[in-house]
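A protein chain is absent from this complex, but the other protein chains hold their places.
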Amino acid sequence: MKLGSLLSLVLILGFLFVAVLRLHPVGQPLGHPGVMKDRGSAVTDTANIFTMDDYYIRNGQAETGSNNIVASVVFDYRGFDTLGEATVLFLVVSSISMLMYTILKQKKIKKDHFFKIYNFPTDISRIISFGPYLLYPIIIIFGAYLVAHGHLSPGGGFQGGAVMASGTALLLISSLFTIHIQRVRRVFSFFESLGLAIYIGLGFAGIGTSFLHNFLAQGNPLFLGRAIPFGPNPGYLNSAGLLPLLSLAIGIEVFFGISVILVTMYHVAMDGDIKDAQES
Amino acid sequence: MTNFFLYITVVLLLFFGVATLLFKRNLIKIVIALNILESGVNLFFITLAFKNDATAPIFTLAPDLAELKMVLPTPQALILTNIVIGFATSALMLAFAVLVYRNNKTLDIRKLKGIEIHD
Amino acid sequence: MITPVIFIILCLAIIITAVLSLYFKDLVACVVSYSVLSLVLTVVYFYLDAPDVAIAEAAIGAALTICIFIIAIILTRRHEE
Partner (left out) sequence: MTDNFPVLIIALPLLVAFILPIVSRAGVKPRNILVFLVILAVNIMLLSLVPEVMIRGKILYSVIGSADPARVVPEGLTFPVRIVLRVDGFSLFMALLSGFFSLVCFIFSLRFIPEHGRKNYYVLLFLLMMTGMLGLEFTNDLFNFFVFLEILSISGAALVSYRTDRSHPPYAGYKYLLVSTIATSFFLLGVALCYAQYGSLNMEYIHRFMNHTLLDRMALVFMLAALAMKAGAAPMHMWVPDTYSEAPAPVTAMLVISSQASLYGLFRICFTLFGNPISRDTINYHTLGWIIIIMGVLSMFVGVTMALVQHDVKRLMAFHSVSQTGYLLMGIGVGVAVYTLNDGGAAYNSYGRVAMAGGIFHIMNYSISKGLLFLTAGVMFRRFGTCDLDRMTGMAHRDTVTTAVFIIGALAISGIPPFNAFSSKLLLYESVYRFSPVLSIIAMFVSVLTLASFTKVFYSAFLGPCRSDILVDEEPLPAGMIAGMTIMAAAIIVTGFLPSHTLNLLVDPAISGLVTIF
């Protein structure tokens, strides 16, 4: 058993080293000779676009109206992956709720009880009890900024949602949710479902052409449809069609989804039965 | 040559992850090892996307160059997805670990095997 | 372009934190080392021109993962036997 493990370990290590030696040098992707050797039909030279990434960089701005190519790949070209990823998060939230169901349904726990279980000092310092309240608005504003400007600057639904969810973690430290925790969980799960429903609803809205089609991008210049010239430019907030909306939906979903996970685990931690878990 | 360090780092991260998966027996330690494995894969993708003397694939921040040279955007998009998936997976595994501990009062794989046989 | 010295230091930091986060017997120490690893990775991603990934890694890898881990460790056992 141990020998087998060791053997497979050495095998994997050797494999990886050989792979790394054969790969292109860092910093020169897809450029070295022999890689794009044609075997099937001829590669026609269309405006020097040889790879998918080249296409995204050259046409992404015109097709999606987004200055951030990564955002246009995440929400437009590969929007289906993003849907799958959001589904994974939703799935995990549901799974954890299912696993912890019996624990979560137990009677409400008072705030002092929690501190007694884990031998926390009851007089926590001001920094911990009030610091989160000061930081929380700033974190939320920063996260919302990331979500809203996802198509212009680094950021987007995932990042903004995750930043906002770290605000929830801060609030948990200051034990704000302790008393109303079940209600908080229910509200958060509702909003999570809402975010996902918005995402897939926007996907279905374009089904006349194809699923998740960005039908606003080249359309109405008044509502998110403003055209952007090719090349470096400051960009407009009012562009990129469906992209900001999808980004918003994902932002809502990630924010509330991760918050539900955190709140659920915190709630489980407040369960009195685990008292003997603590090592002295 | 110096940039080759990135690949070496990736290989070592993967190696440490797999080694811990094989030889450690604590359920939470295993989740940490999985996270490190995933970090290795993520770093690998980003390394593949890197291009010398290029800018980030965001036109808002790009300098006005005669020739447009940007790092590849696709791996970055994939890794954004993978980071969230990795977080979700590890959260679920930790929830499982918590339940295992509640039922069996241990996190050690060897002891858990003993419980399986007796029950 | 990355200055080689900074770059080697970052790679070494990644490797060292990875080893530390697997070496400690105290799981809280492991998790904190993992969070440092994530922070260093954030810097590396930034140097590799991937600001999007850097933000995501900073928020999720260095903050939220740690939260979940700490709660799980509170609920179970702090020391690996």
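Note that the chains take the letters A, B and C in the order they are written out, and that residue 1 is the start of every chain.
Heads up, the rule we're going with is that contacts are C-beta pairs under 8 Å (C-beta built on N, C-alpha and C of every residue); 3 or more make two chains touch, one makes a residue touch a chain.
In this text the structure is predicted, and so the values were computed from the model without any measurement.
Visitor: Who does the absent chain touch among those shown?
Guide: Per the contact definition above, the missing chain touches A, B.
Visitor: Touching the left-out chain: which of A:92, A:181 or A:245?
Guide: A:92
Visitor: Going by the contact rule already stated, which one of B:32, B:70 or B:92 would touch the omitted chain in the full complex?
Guide: Hidden-chain contact among the options goes to B:92.
Visitor: Since one chain isn't shown, list which residues of subunit A touch it in the complete complex.
Guide: So the residues of subunit A touching the unseen chain are 15, 18-19, 22-24, 29-30, 34-41, 43-44, 46-47, 49-53, 55-56, 76-81, 83-85, 87-88, 90-92, 94-95, 97-99, 101-102, 105, 189-190, 193, 196-197, 200-201, 203-204, 206-207, 209-214.
Visitor: If the missing chain were put back, which residues of subunit B would it touch?
Guide: Its contact residues with the unshown chain are 14, 21, 27, 30, 34, 37-38, 41, 44-45, 48, 72, 74-75, 78, 81-82, 85, 88-89, 92-93, 96-97, 99-100, 103-104, 112, 115-116, 119.
Note that in this section only the chains that are shown with their structure count from here on.
Visitor: Name the chain whose C-alpha centroid is most distant from the C-alpha centroid of subunit A.
Guide: C
Visitor: Just the number, please: Cα centre separation of subunit B and subunit C in whole Å.
Guide: Averaging C-alpha atoms per chain gives centres 10 Å apart.
Visitor: Between subunit A and subunit B, what is the separation of their C-alpha centroids in Å?
Guide: Distance between chain centres: 15 Å.
Visitor: Which parts of subunit B, given as residue numbers and ranges, touch two or more other chains?
Guide: 3, 6, 8, 47, 49-52, 56-58, 70, 76, 80, 83-84, 87, 91, 94-95, 98, 101
Visitor: Note the residues in subunit C that touch 2 or more other chains, in rising order.
Guide: In subunit C, the residues touching two or more other chains are 51-52, 56, 60, 64, 68, 71-72, 75-77.
Visitor: Applying the document's contact rule, which stretches of subunit A touch subunit C when the two form their complex?
Guide: It comes out as residues 68, 70-71, 118, 146, 154-156, 158-159, 162-163, 165-166, 169, 172, 258, 261-262, 265-266, 268-269, 274, 277-279.
Visitor: List the residues on subunit B that touch subunit C in their complex, please.
Guide: So the residues of subunit B touching subunit C come out as 2-3, 5-6, 8-9, 12-13, 16, 20, 24, 26, 28-29, 31-33, 35-36, 39, 42-43, 46-47, 49-58, 70-71, 76, 79-80, 83-84, 87, 90-91, 94-95, 97-98, 101, 107-108.
Visitor: Of all residues in subunit C, which touch subunit A in the complex?
Guide: 51-52, 54-56, 59-60, 63-64, 67-68, 71-72, 74-79
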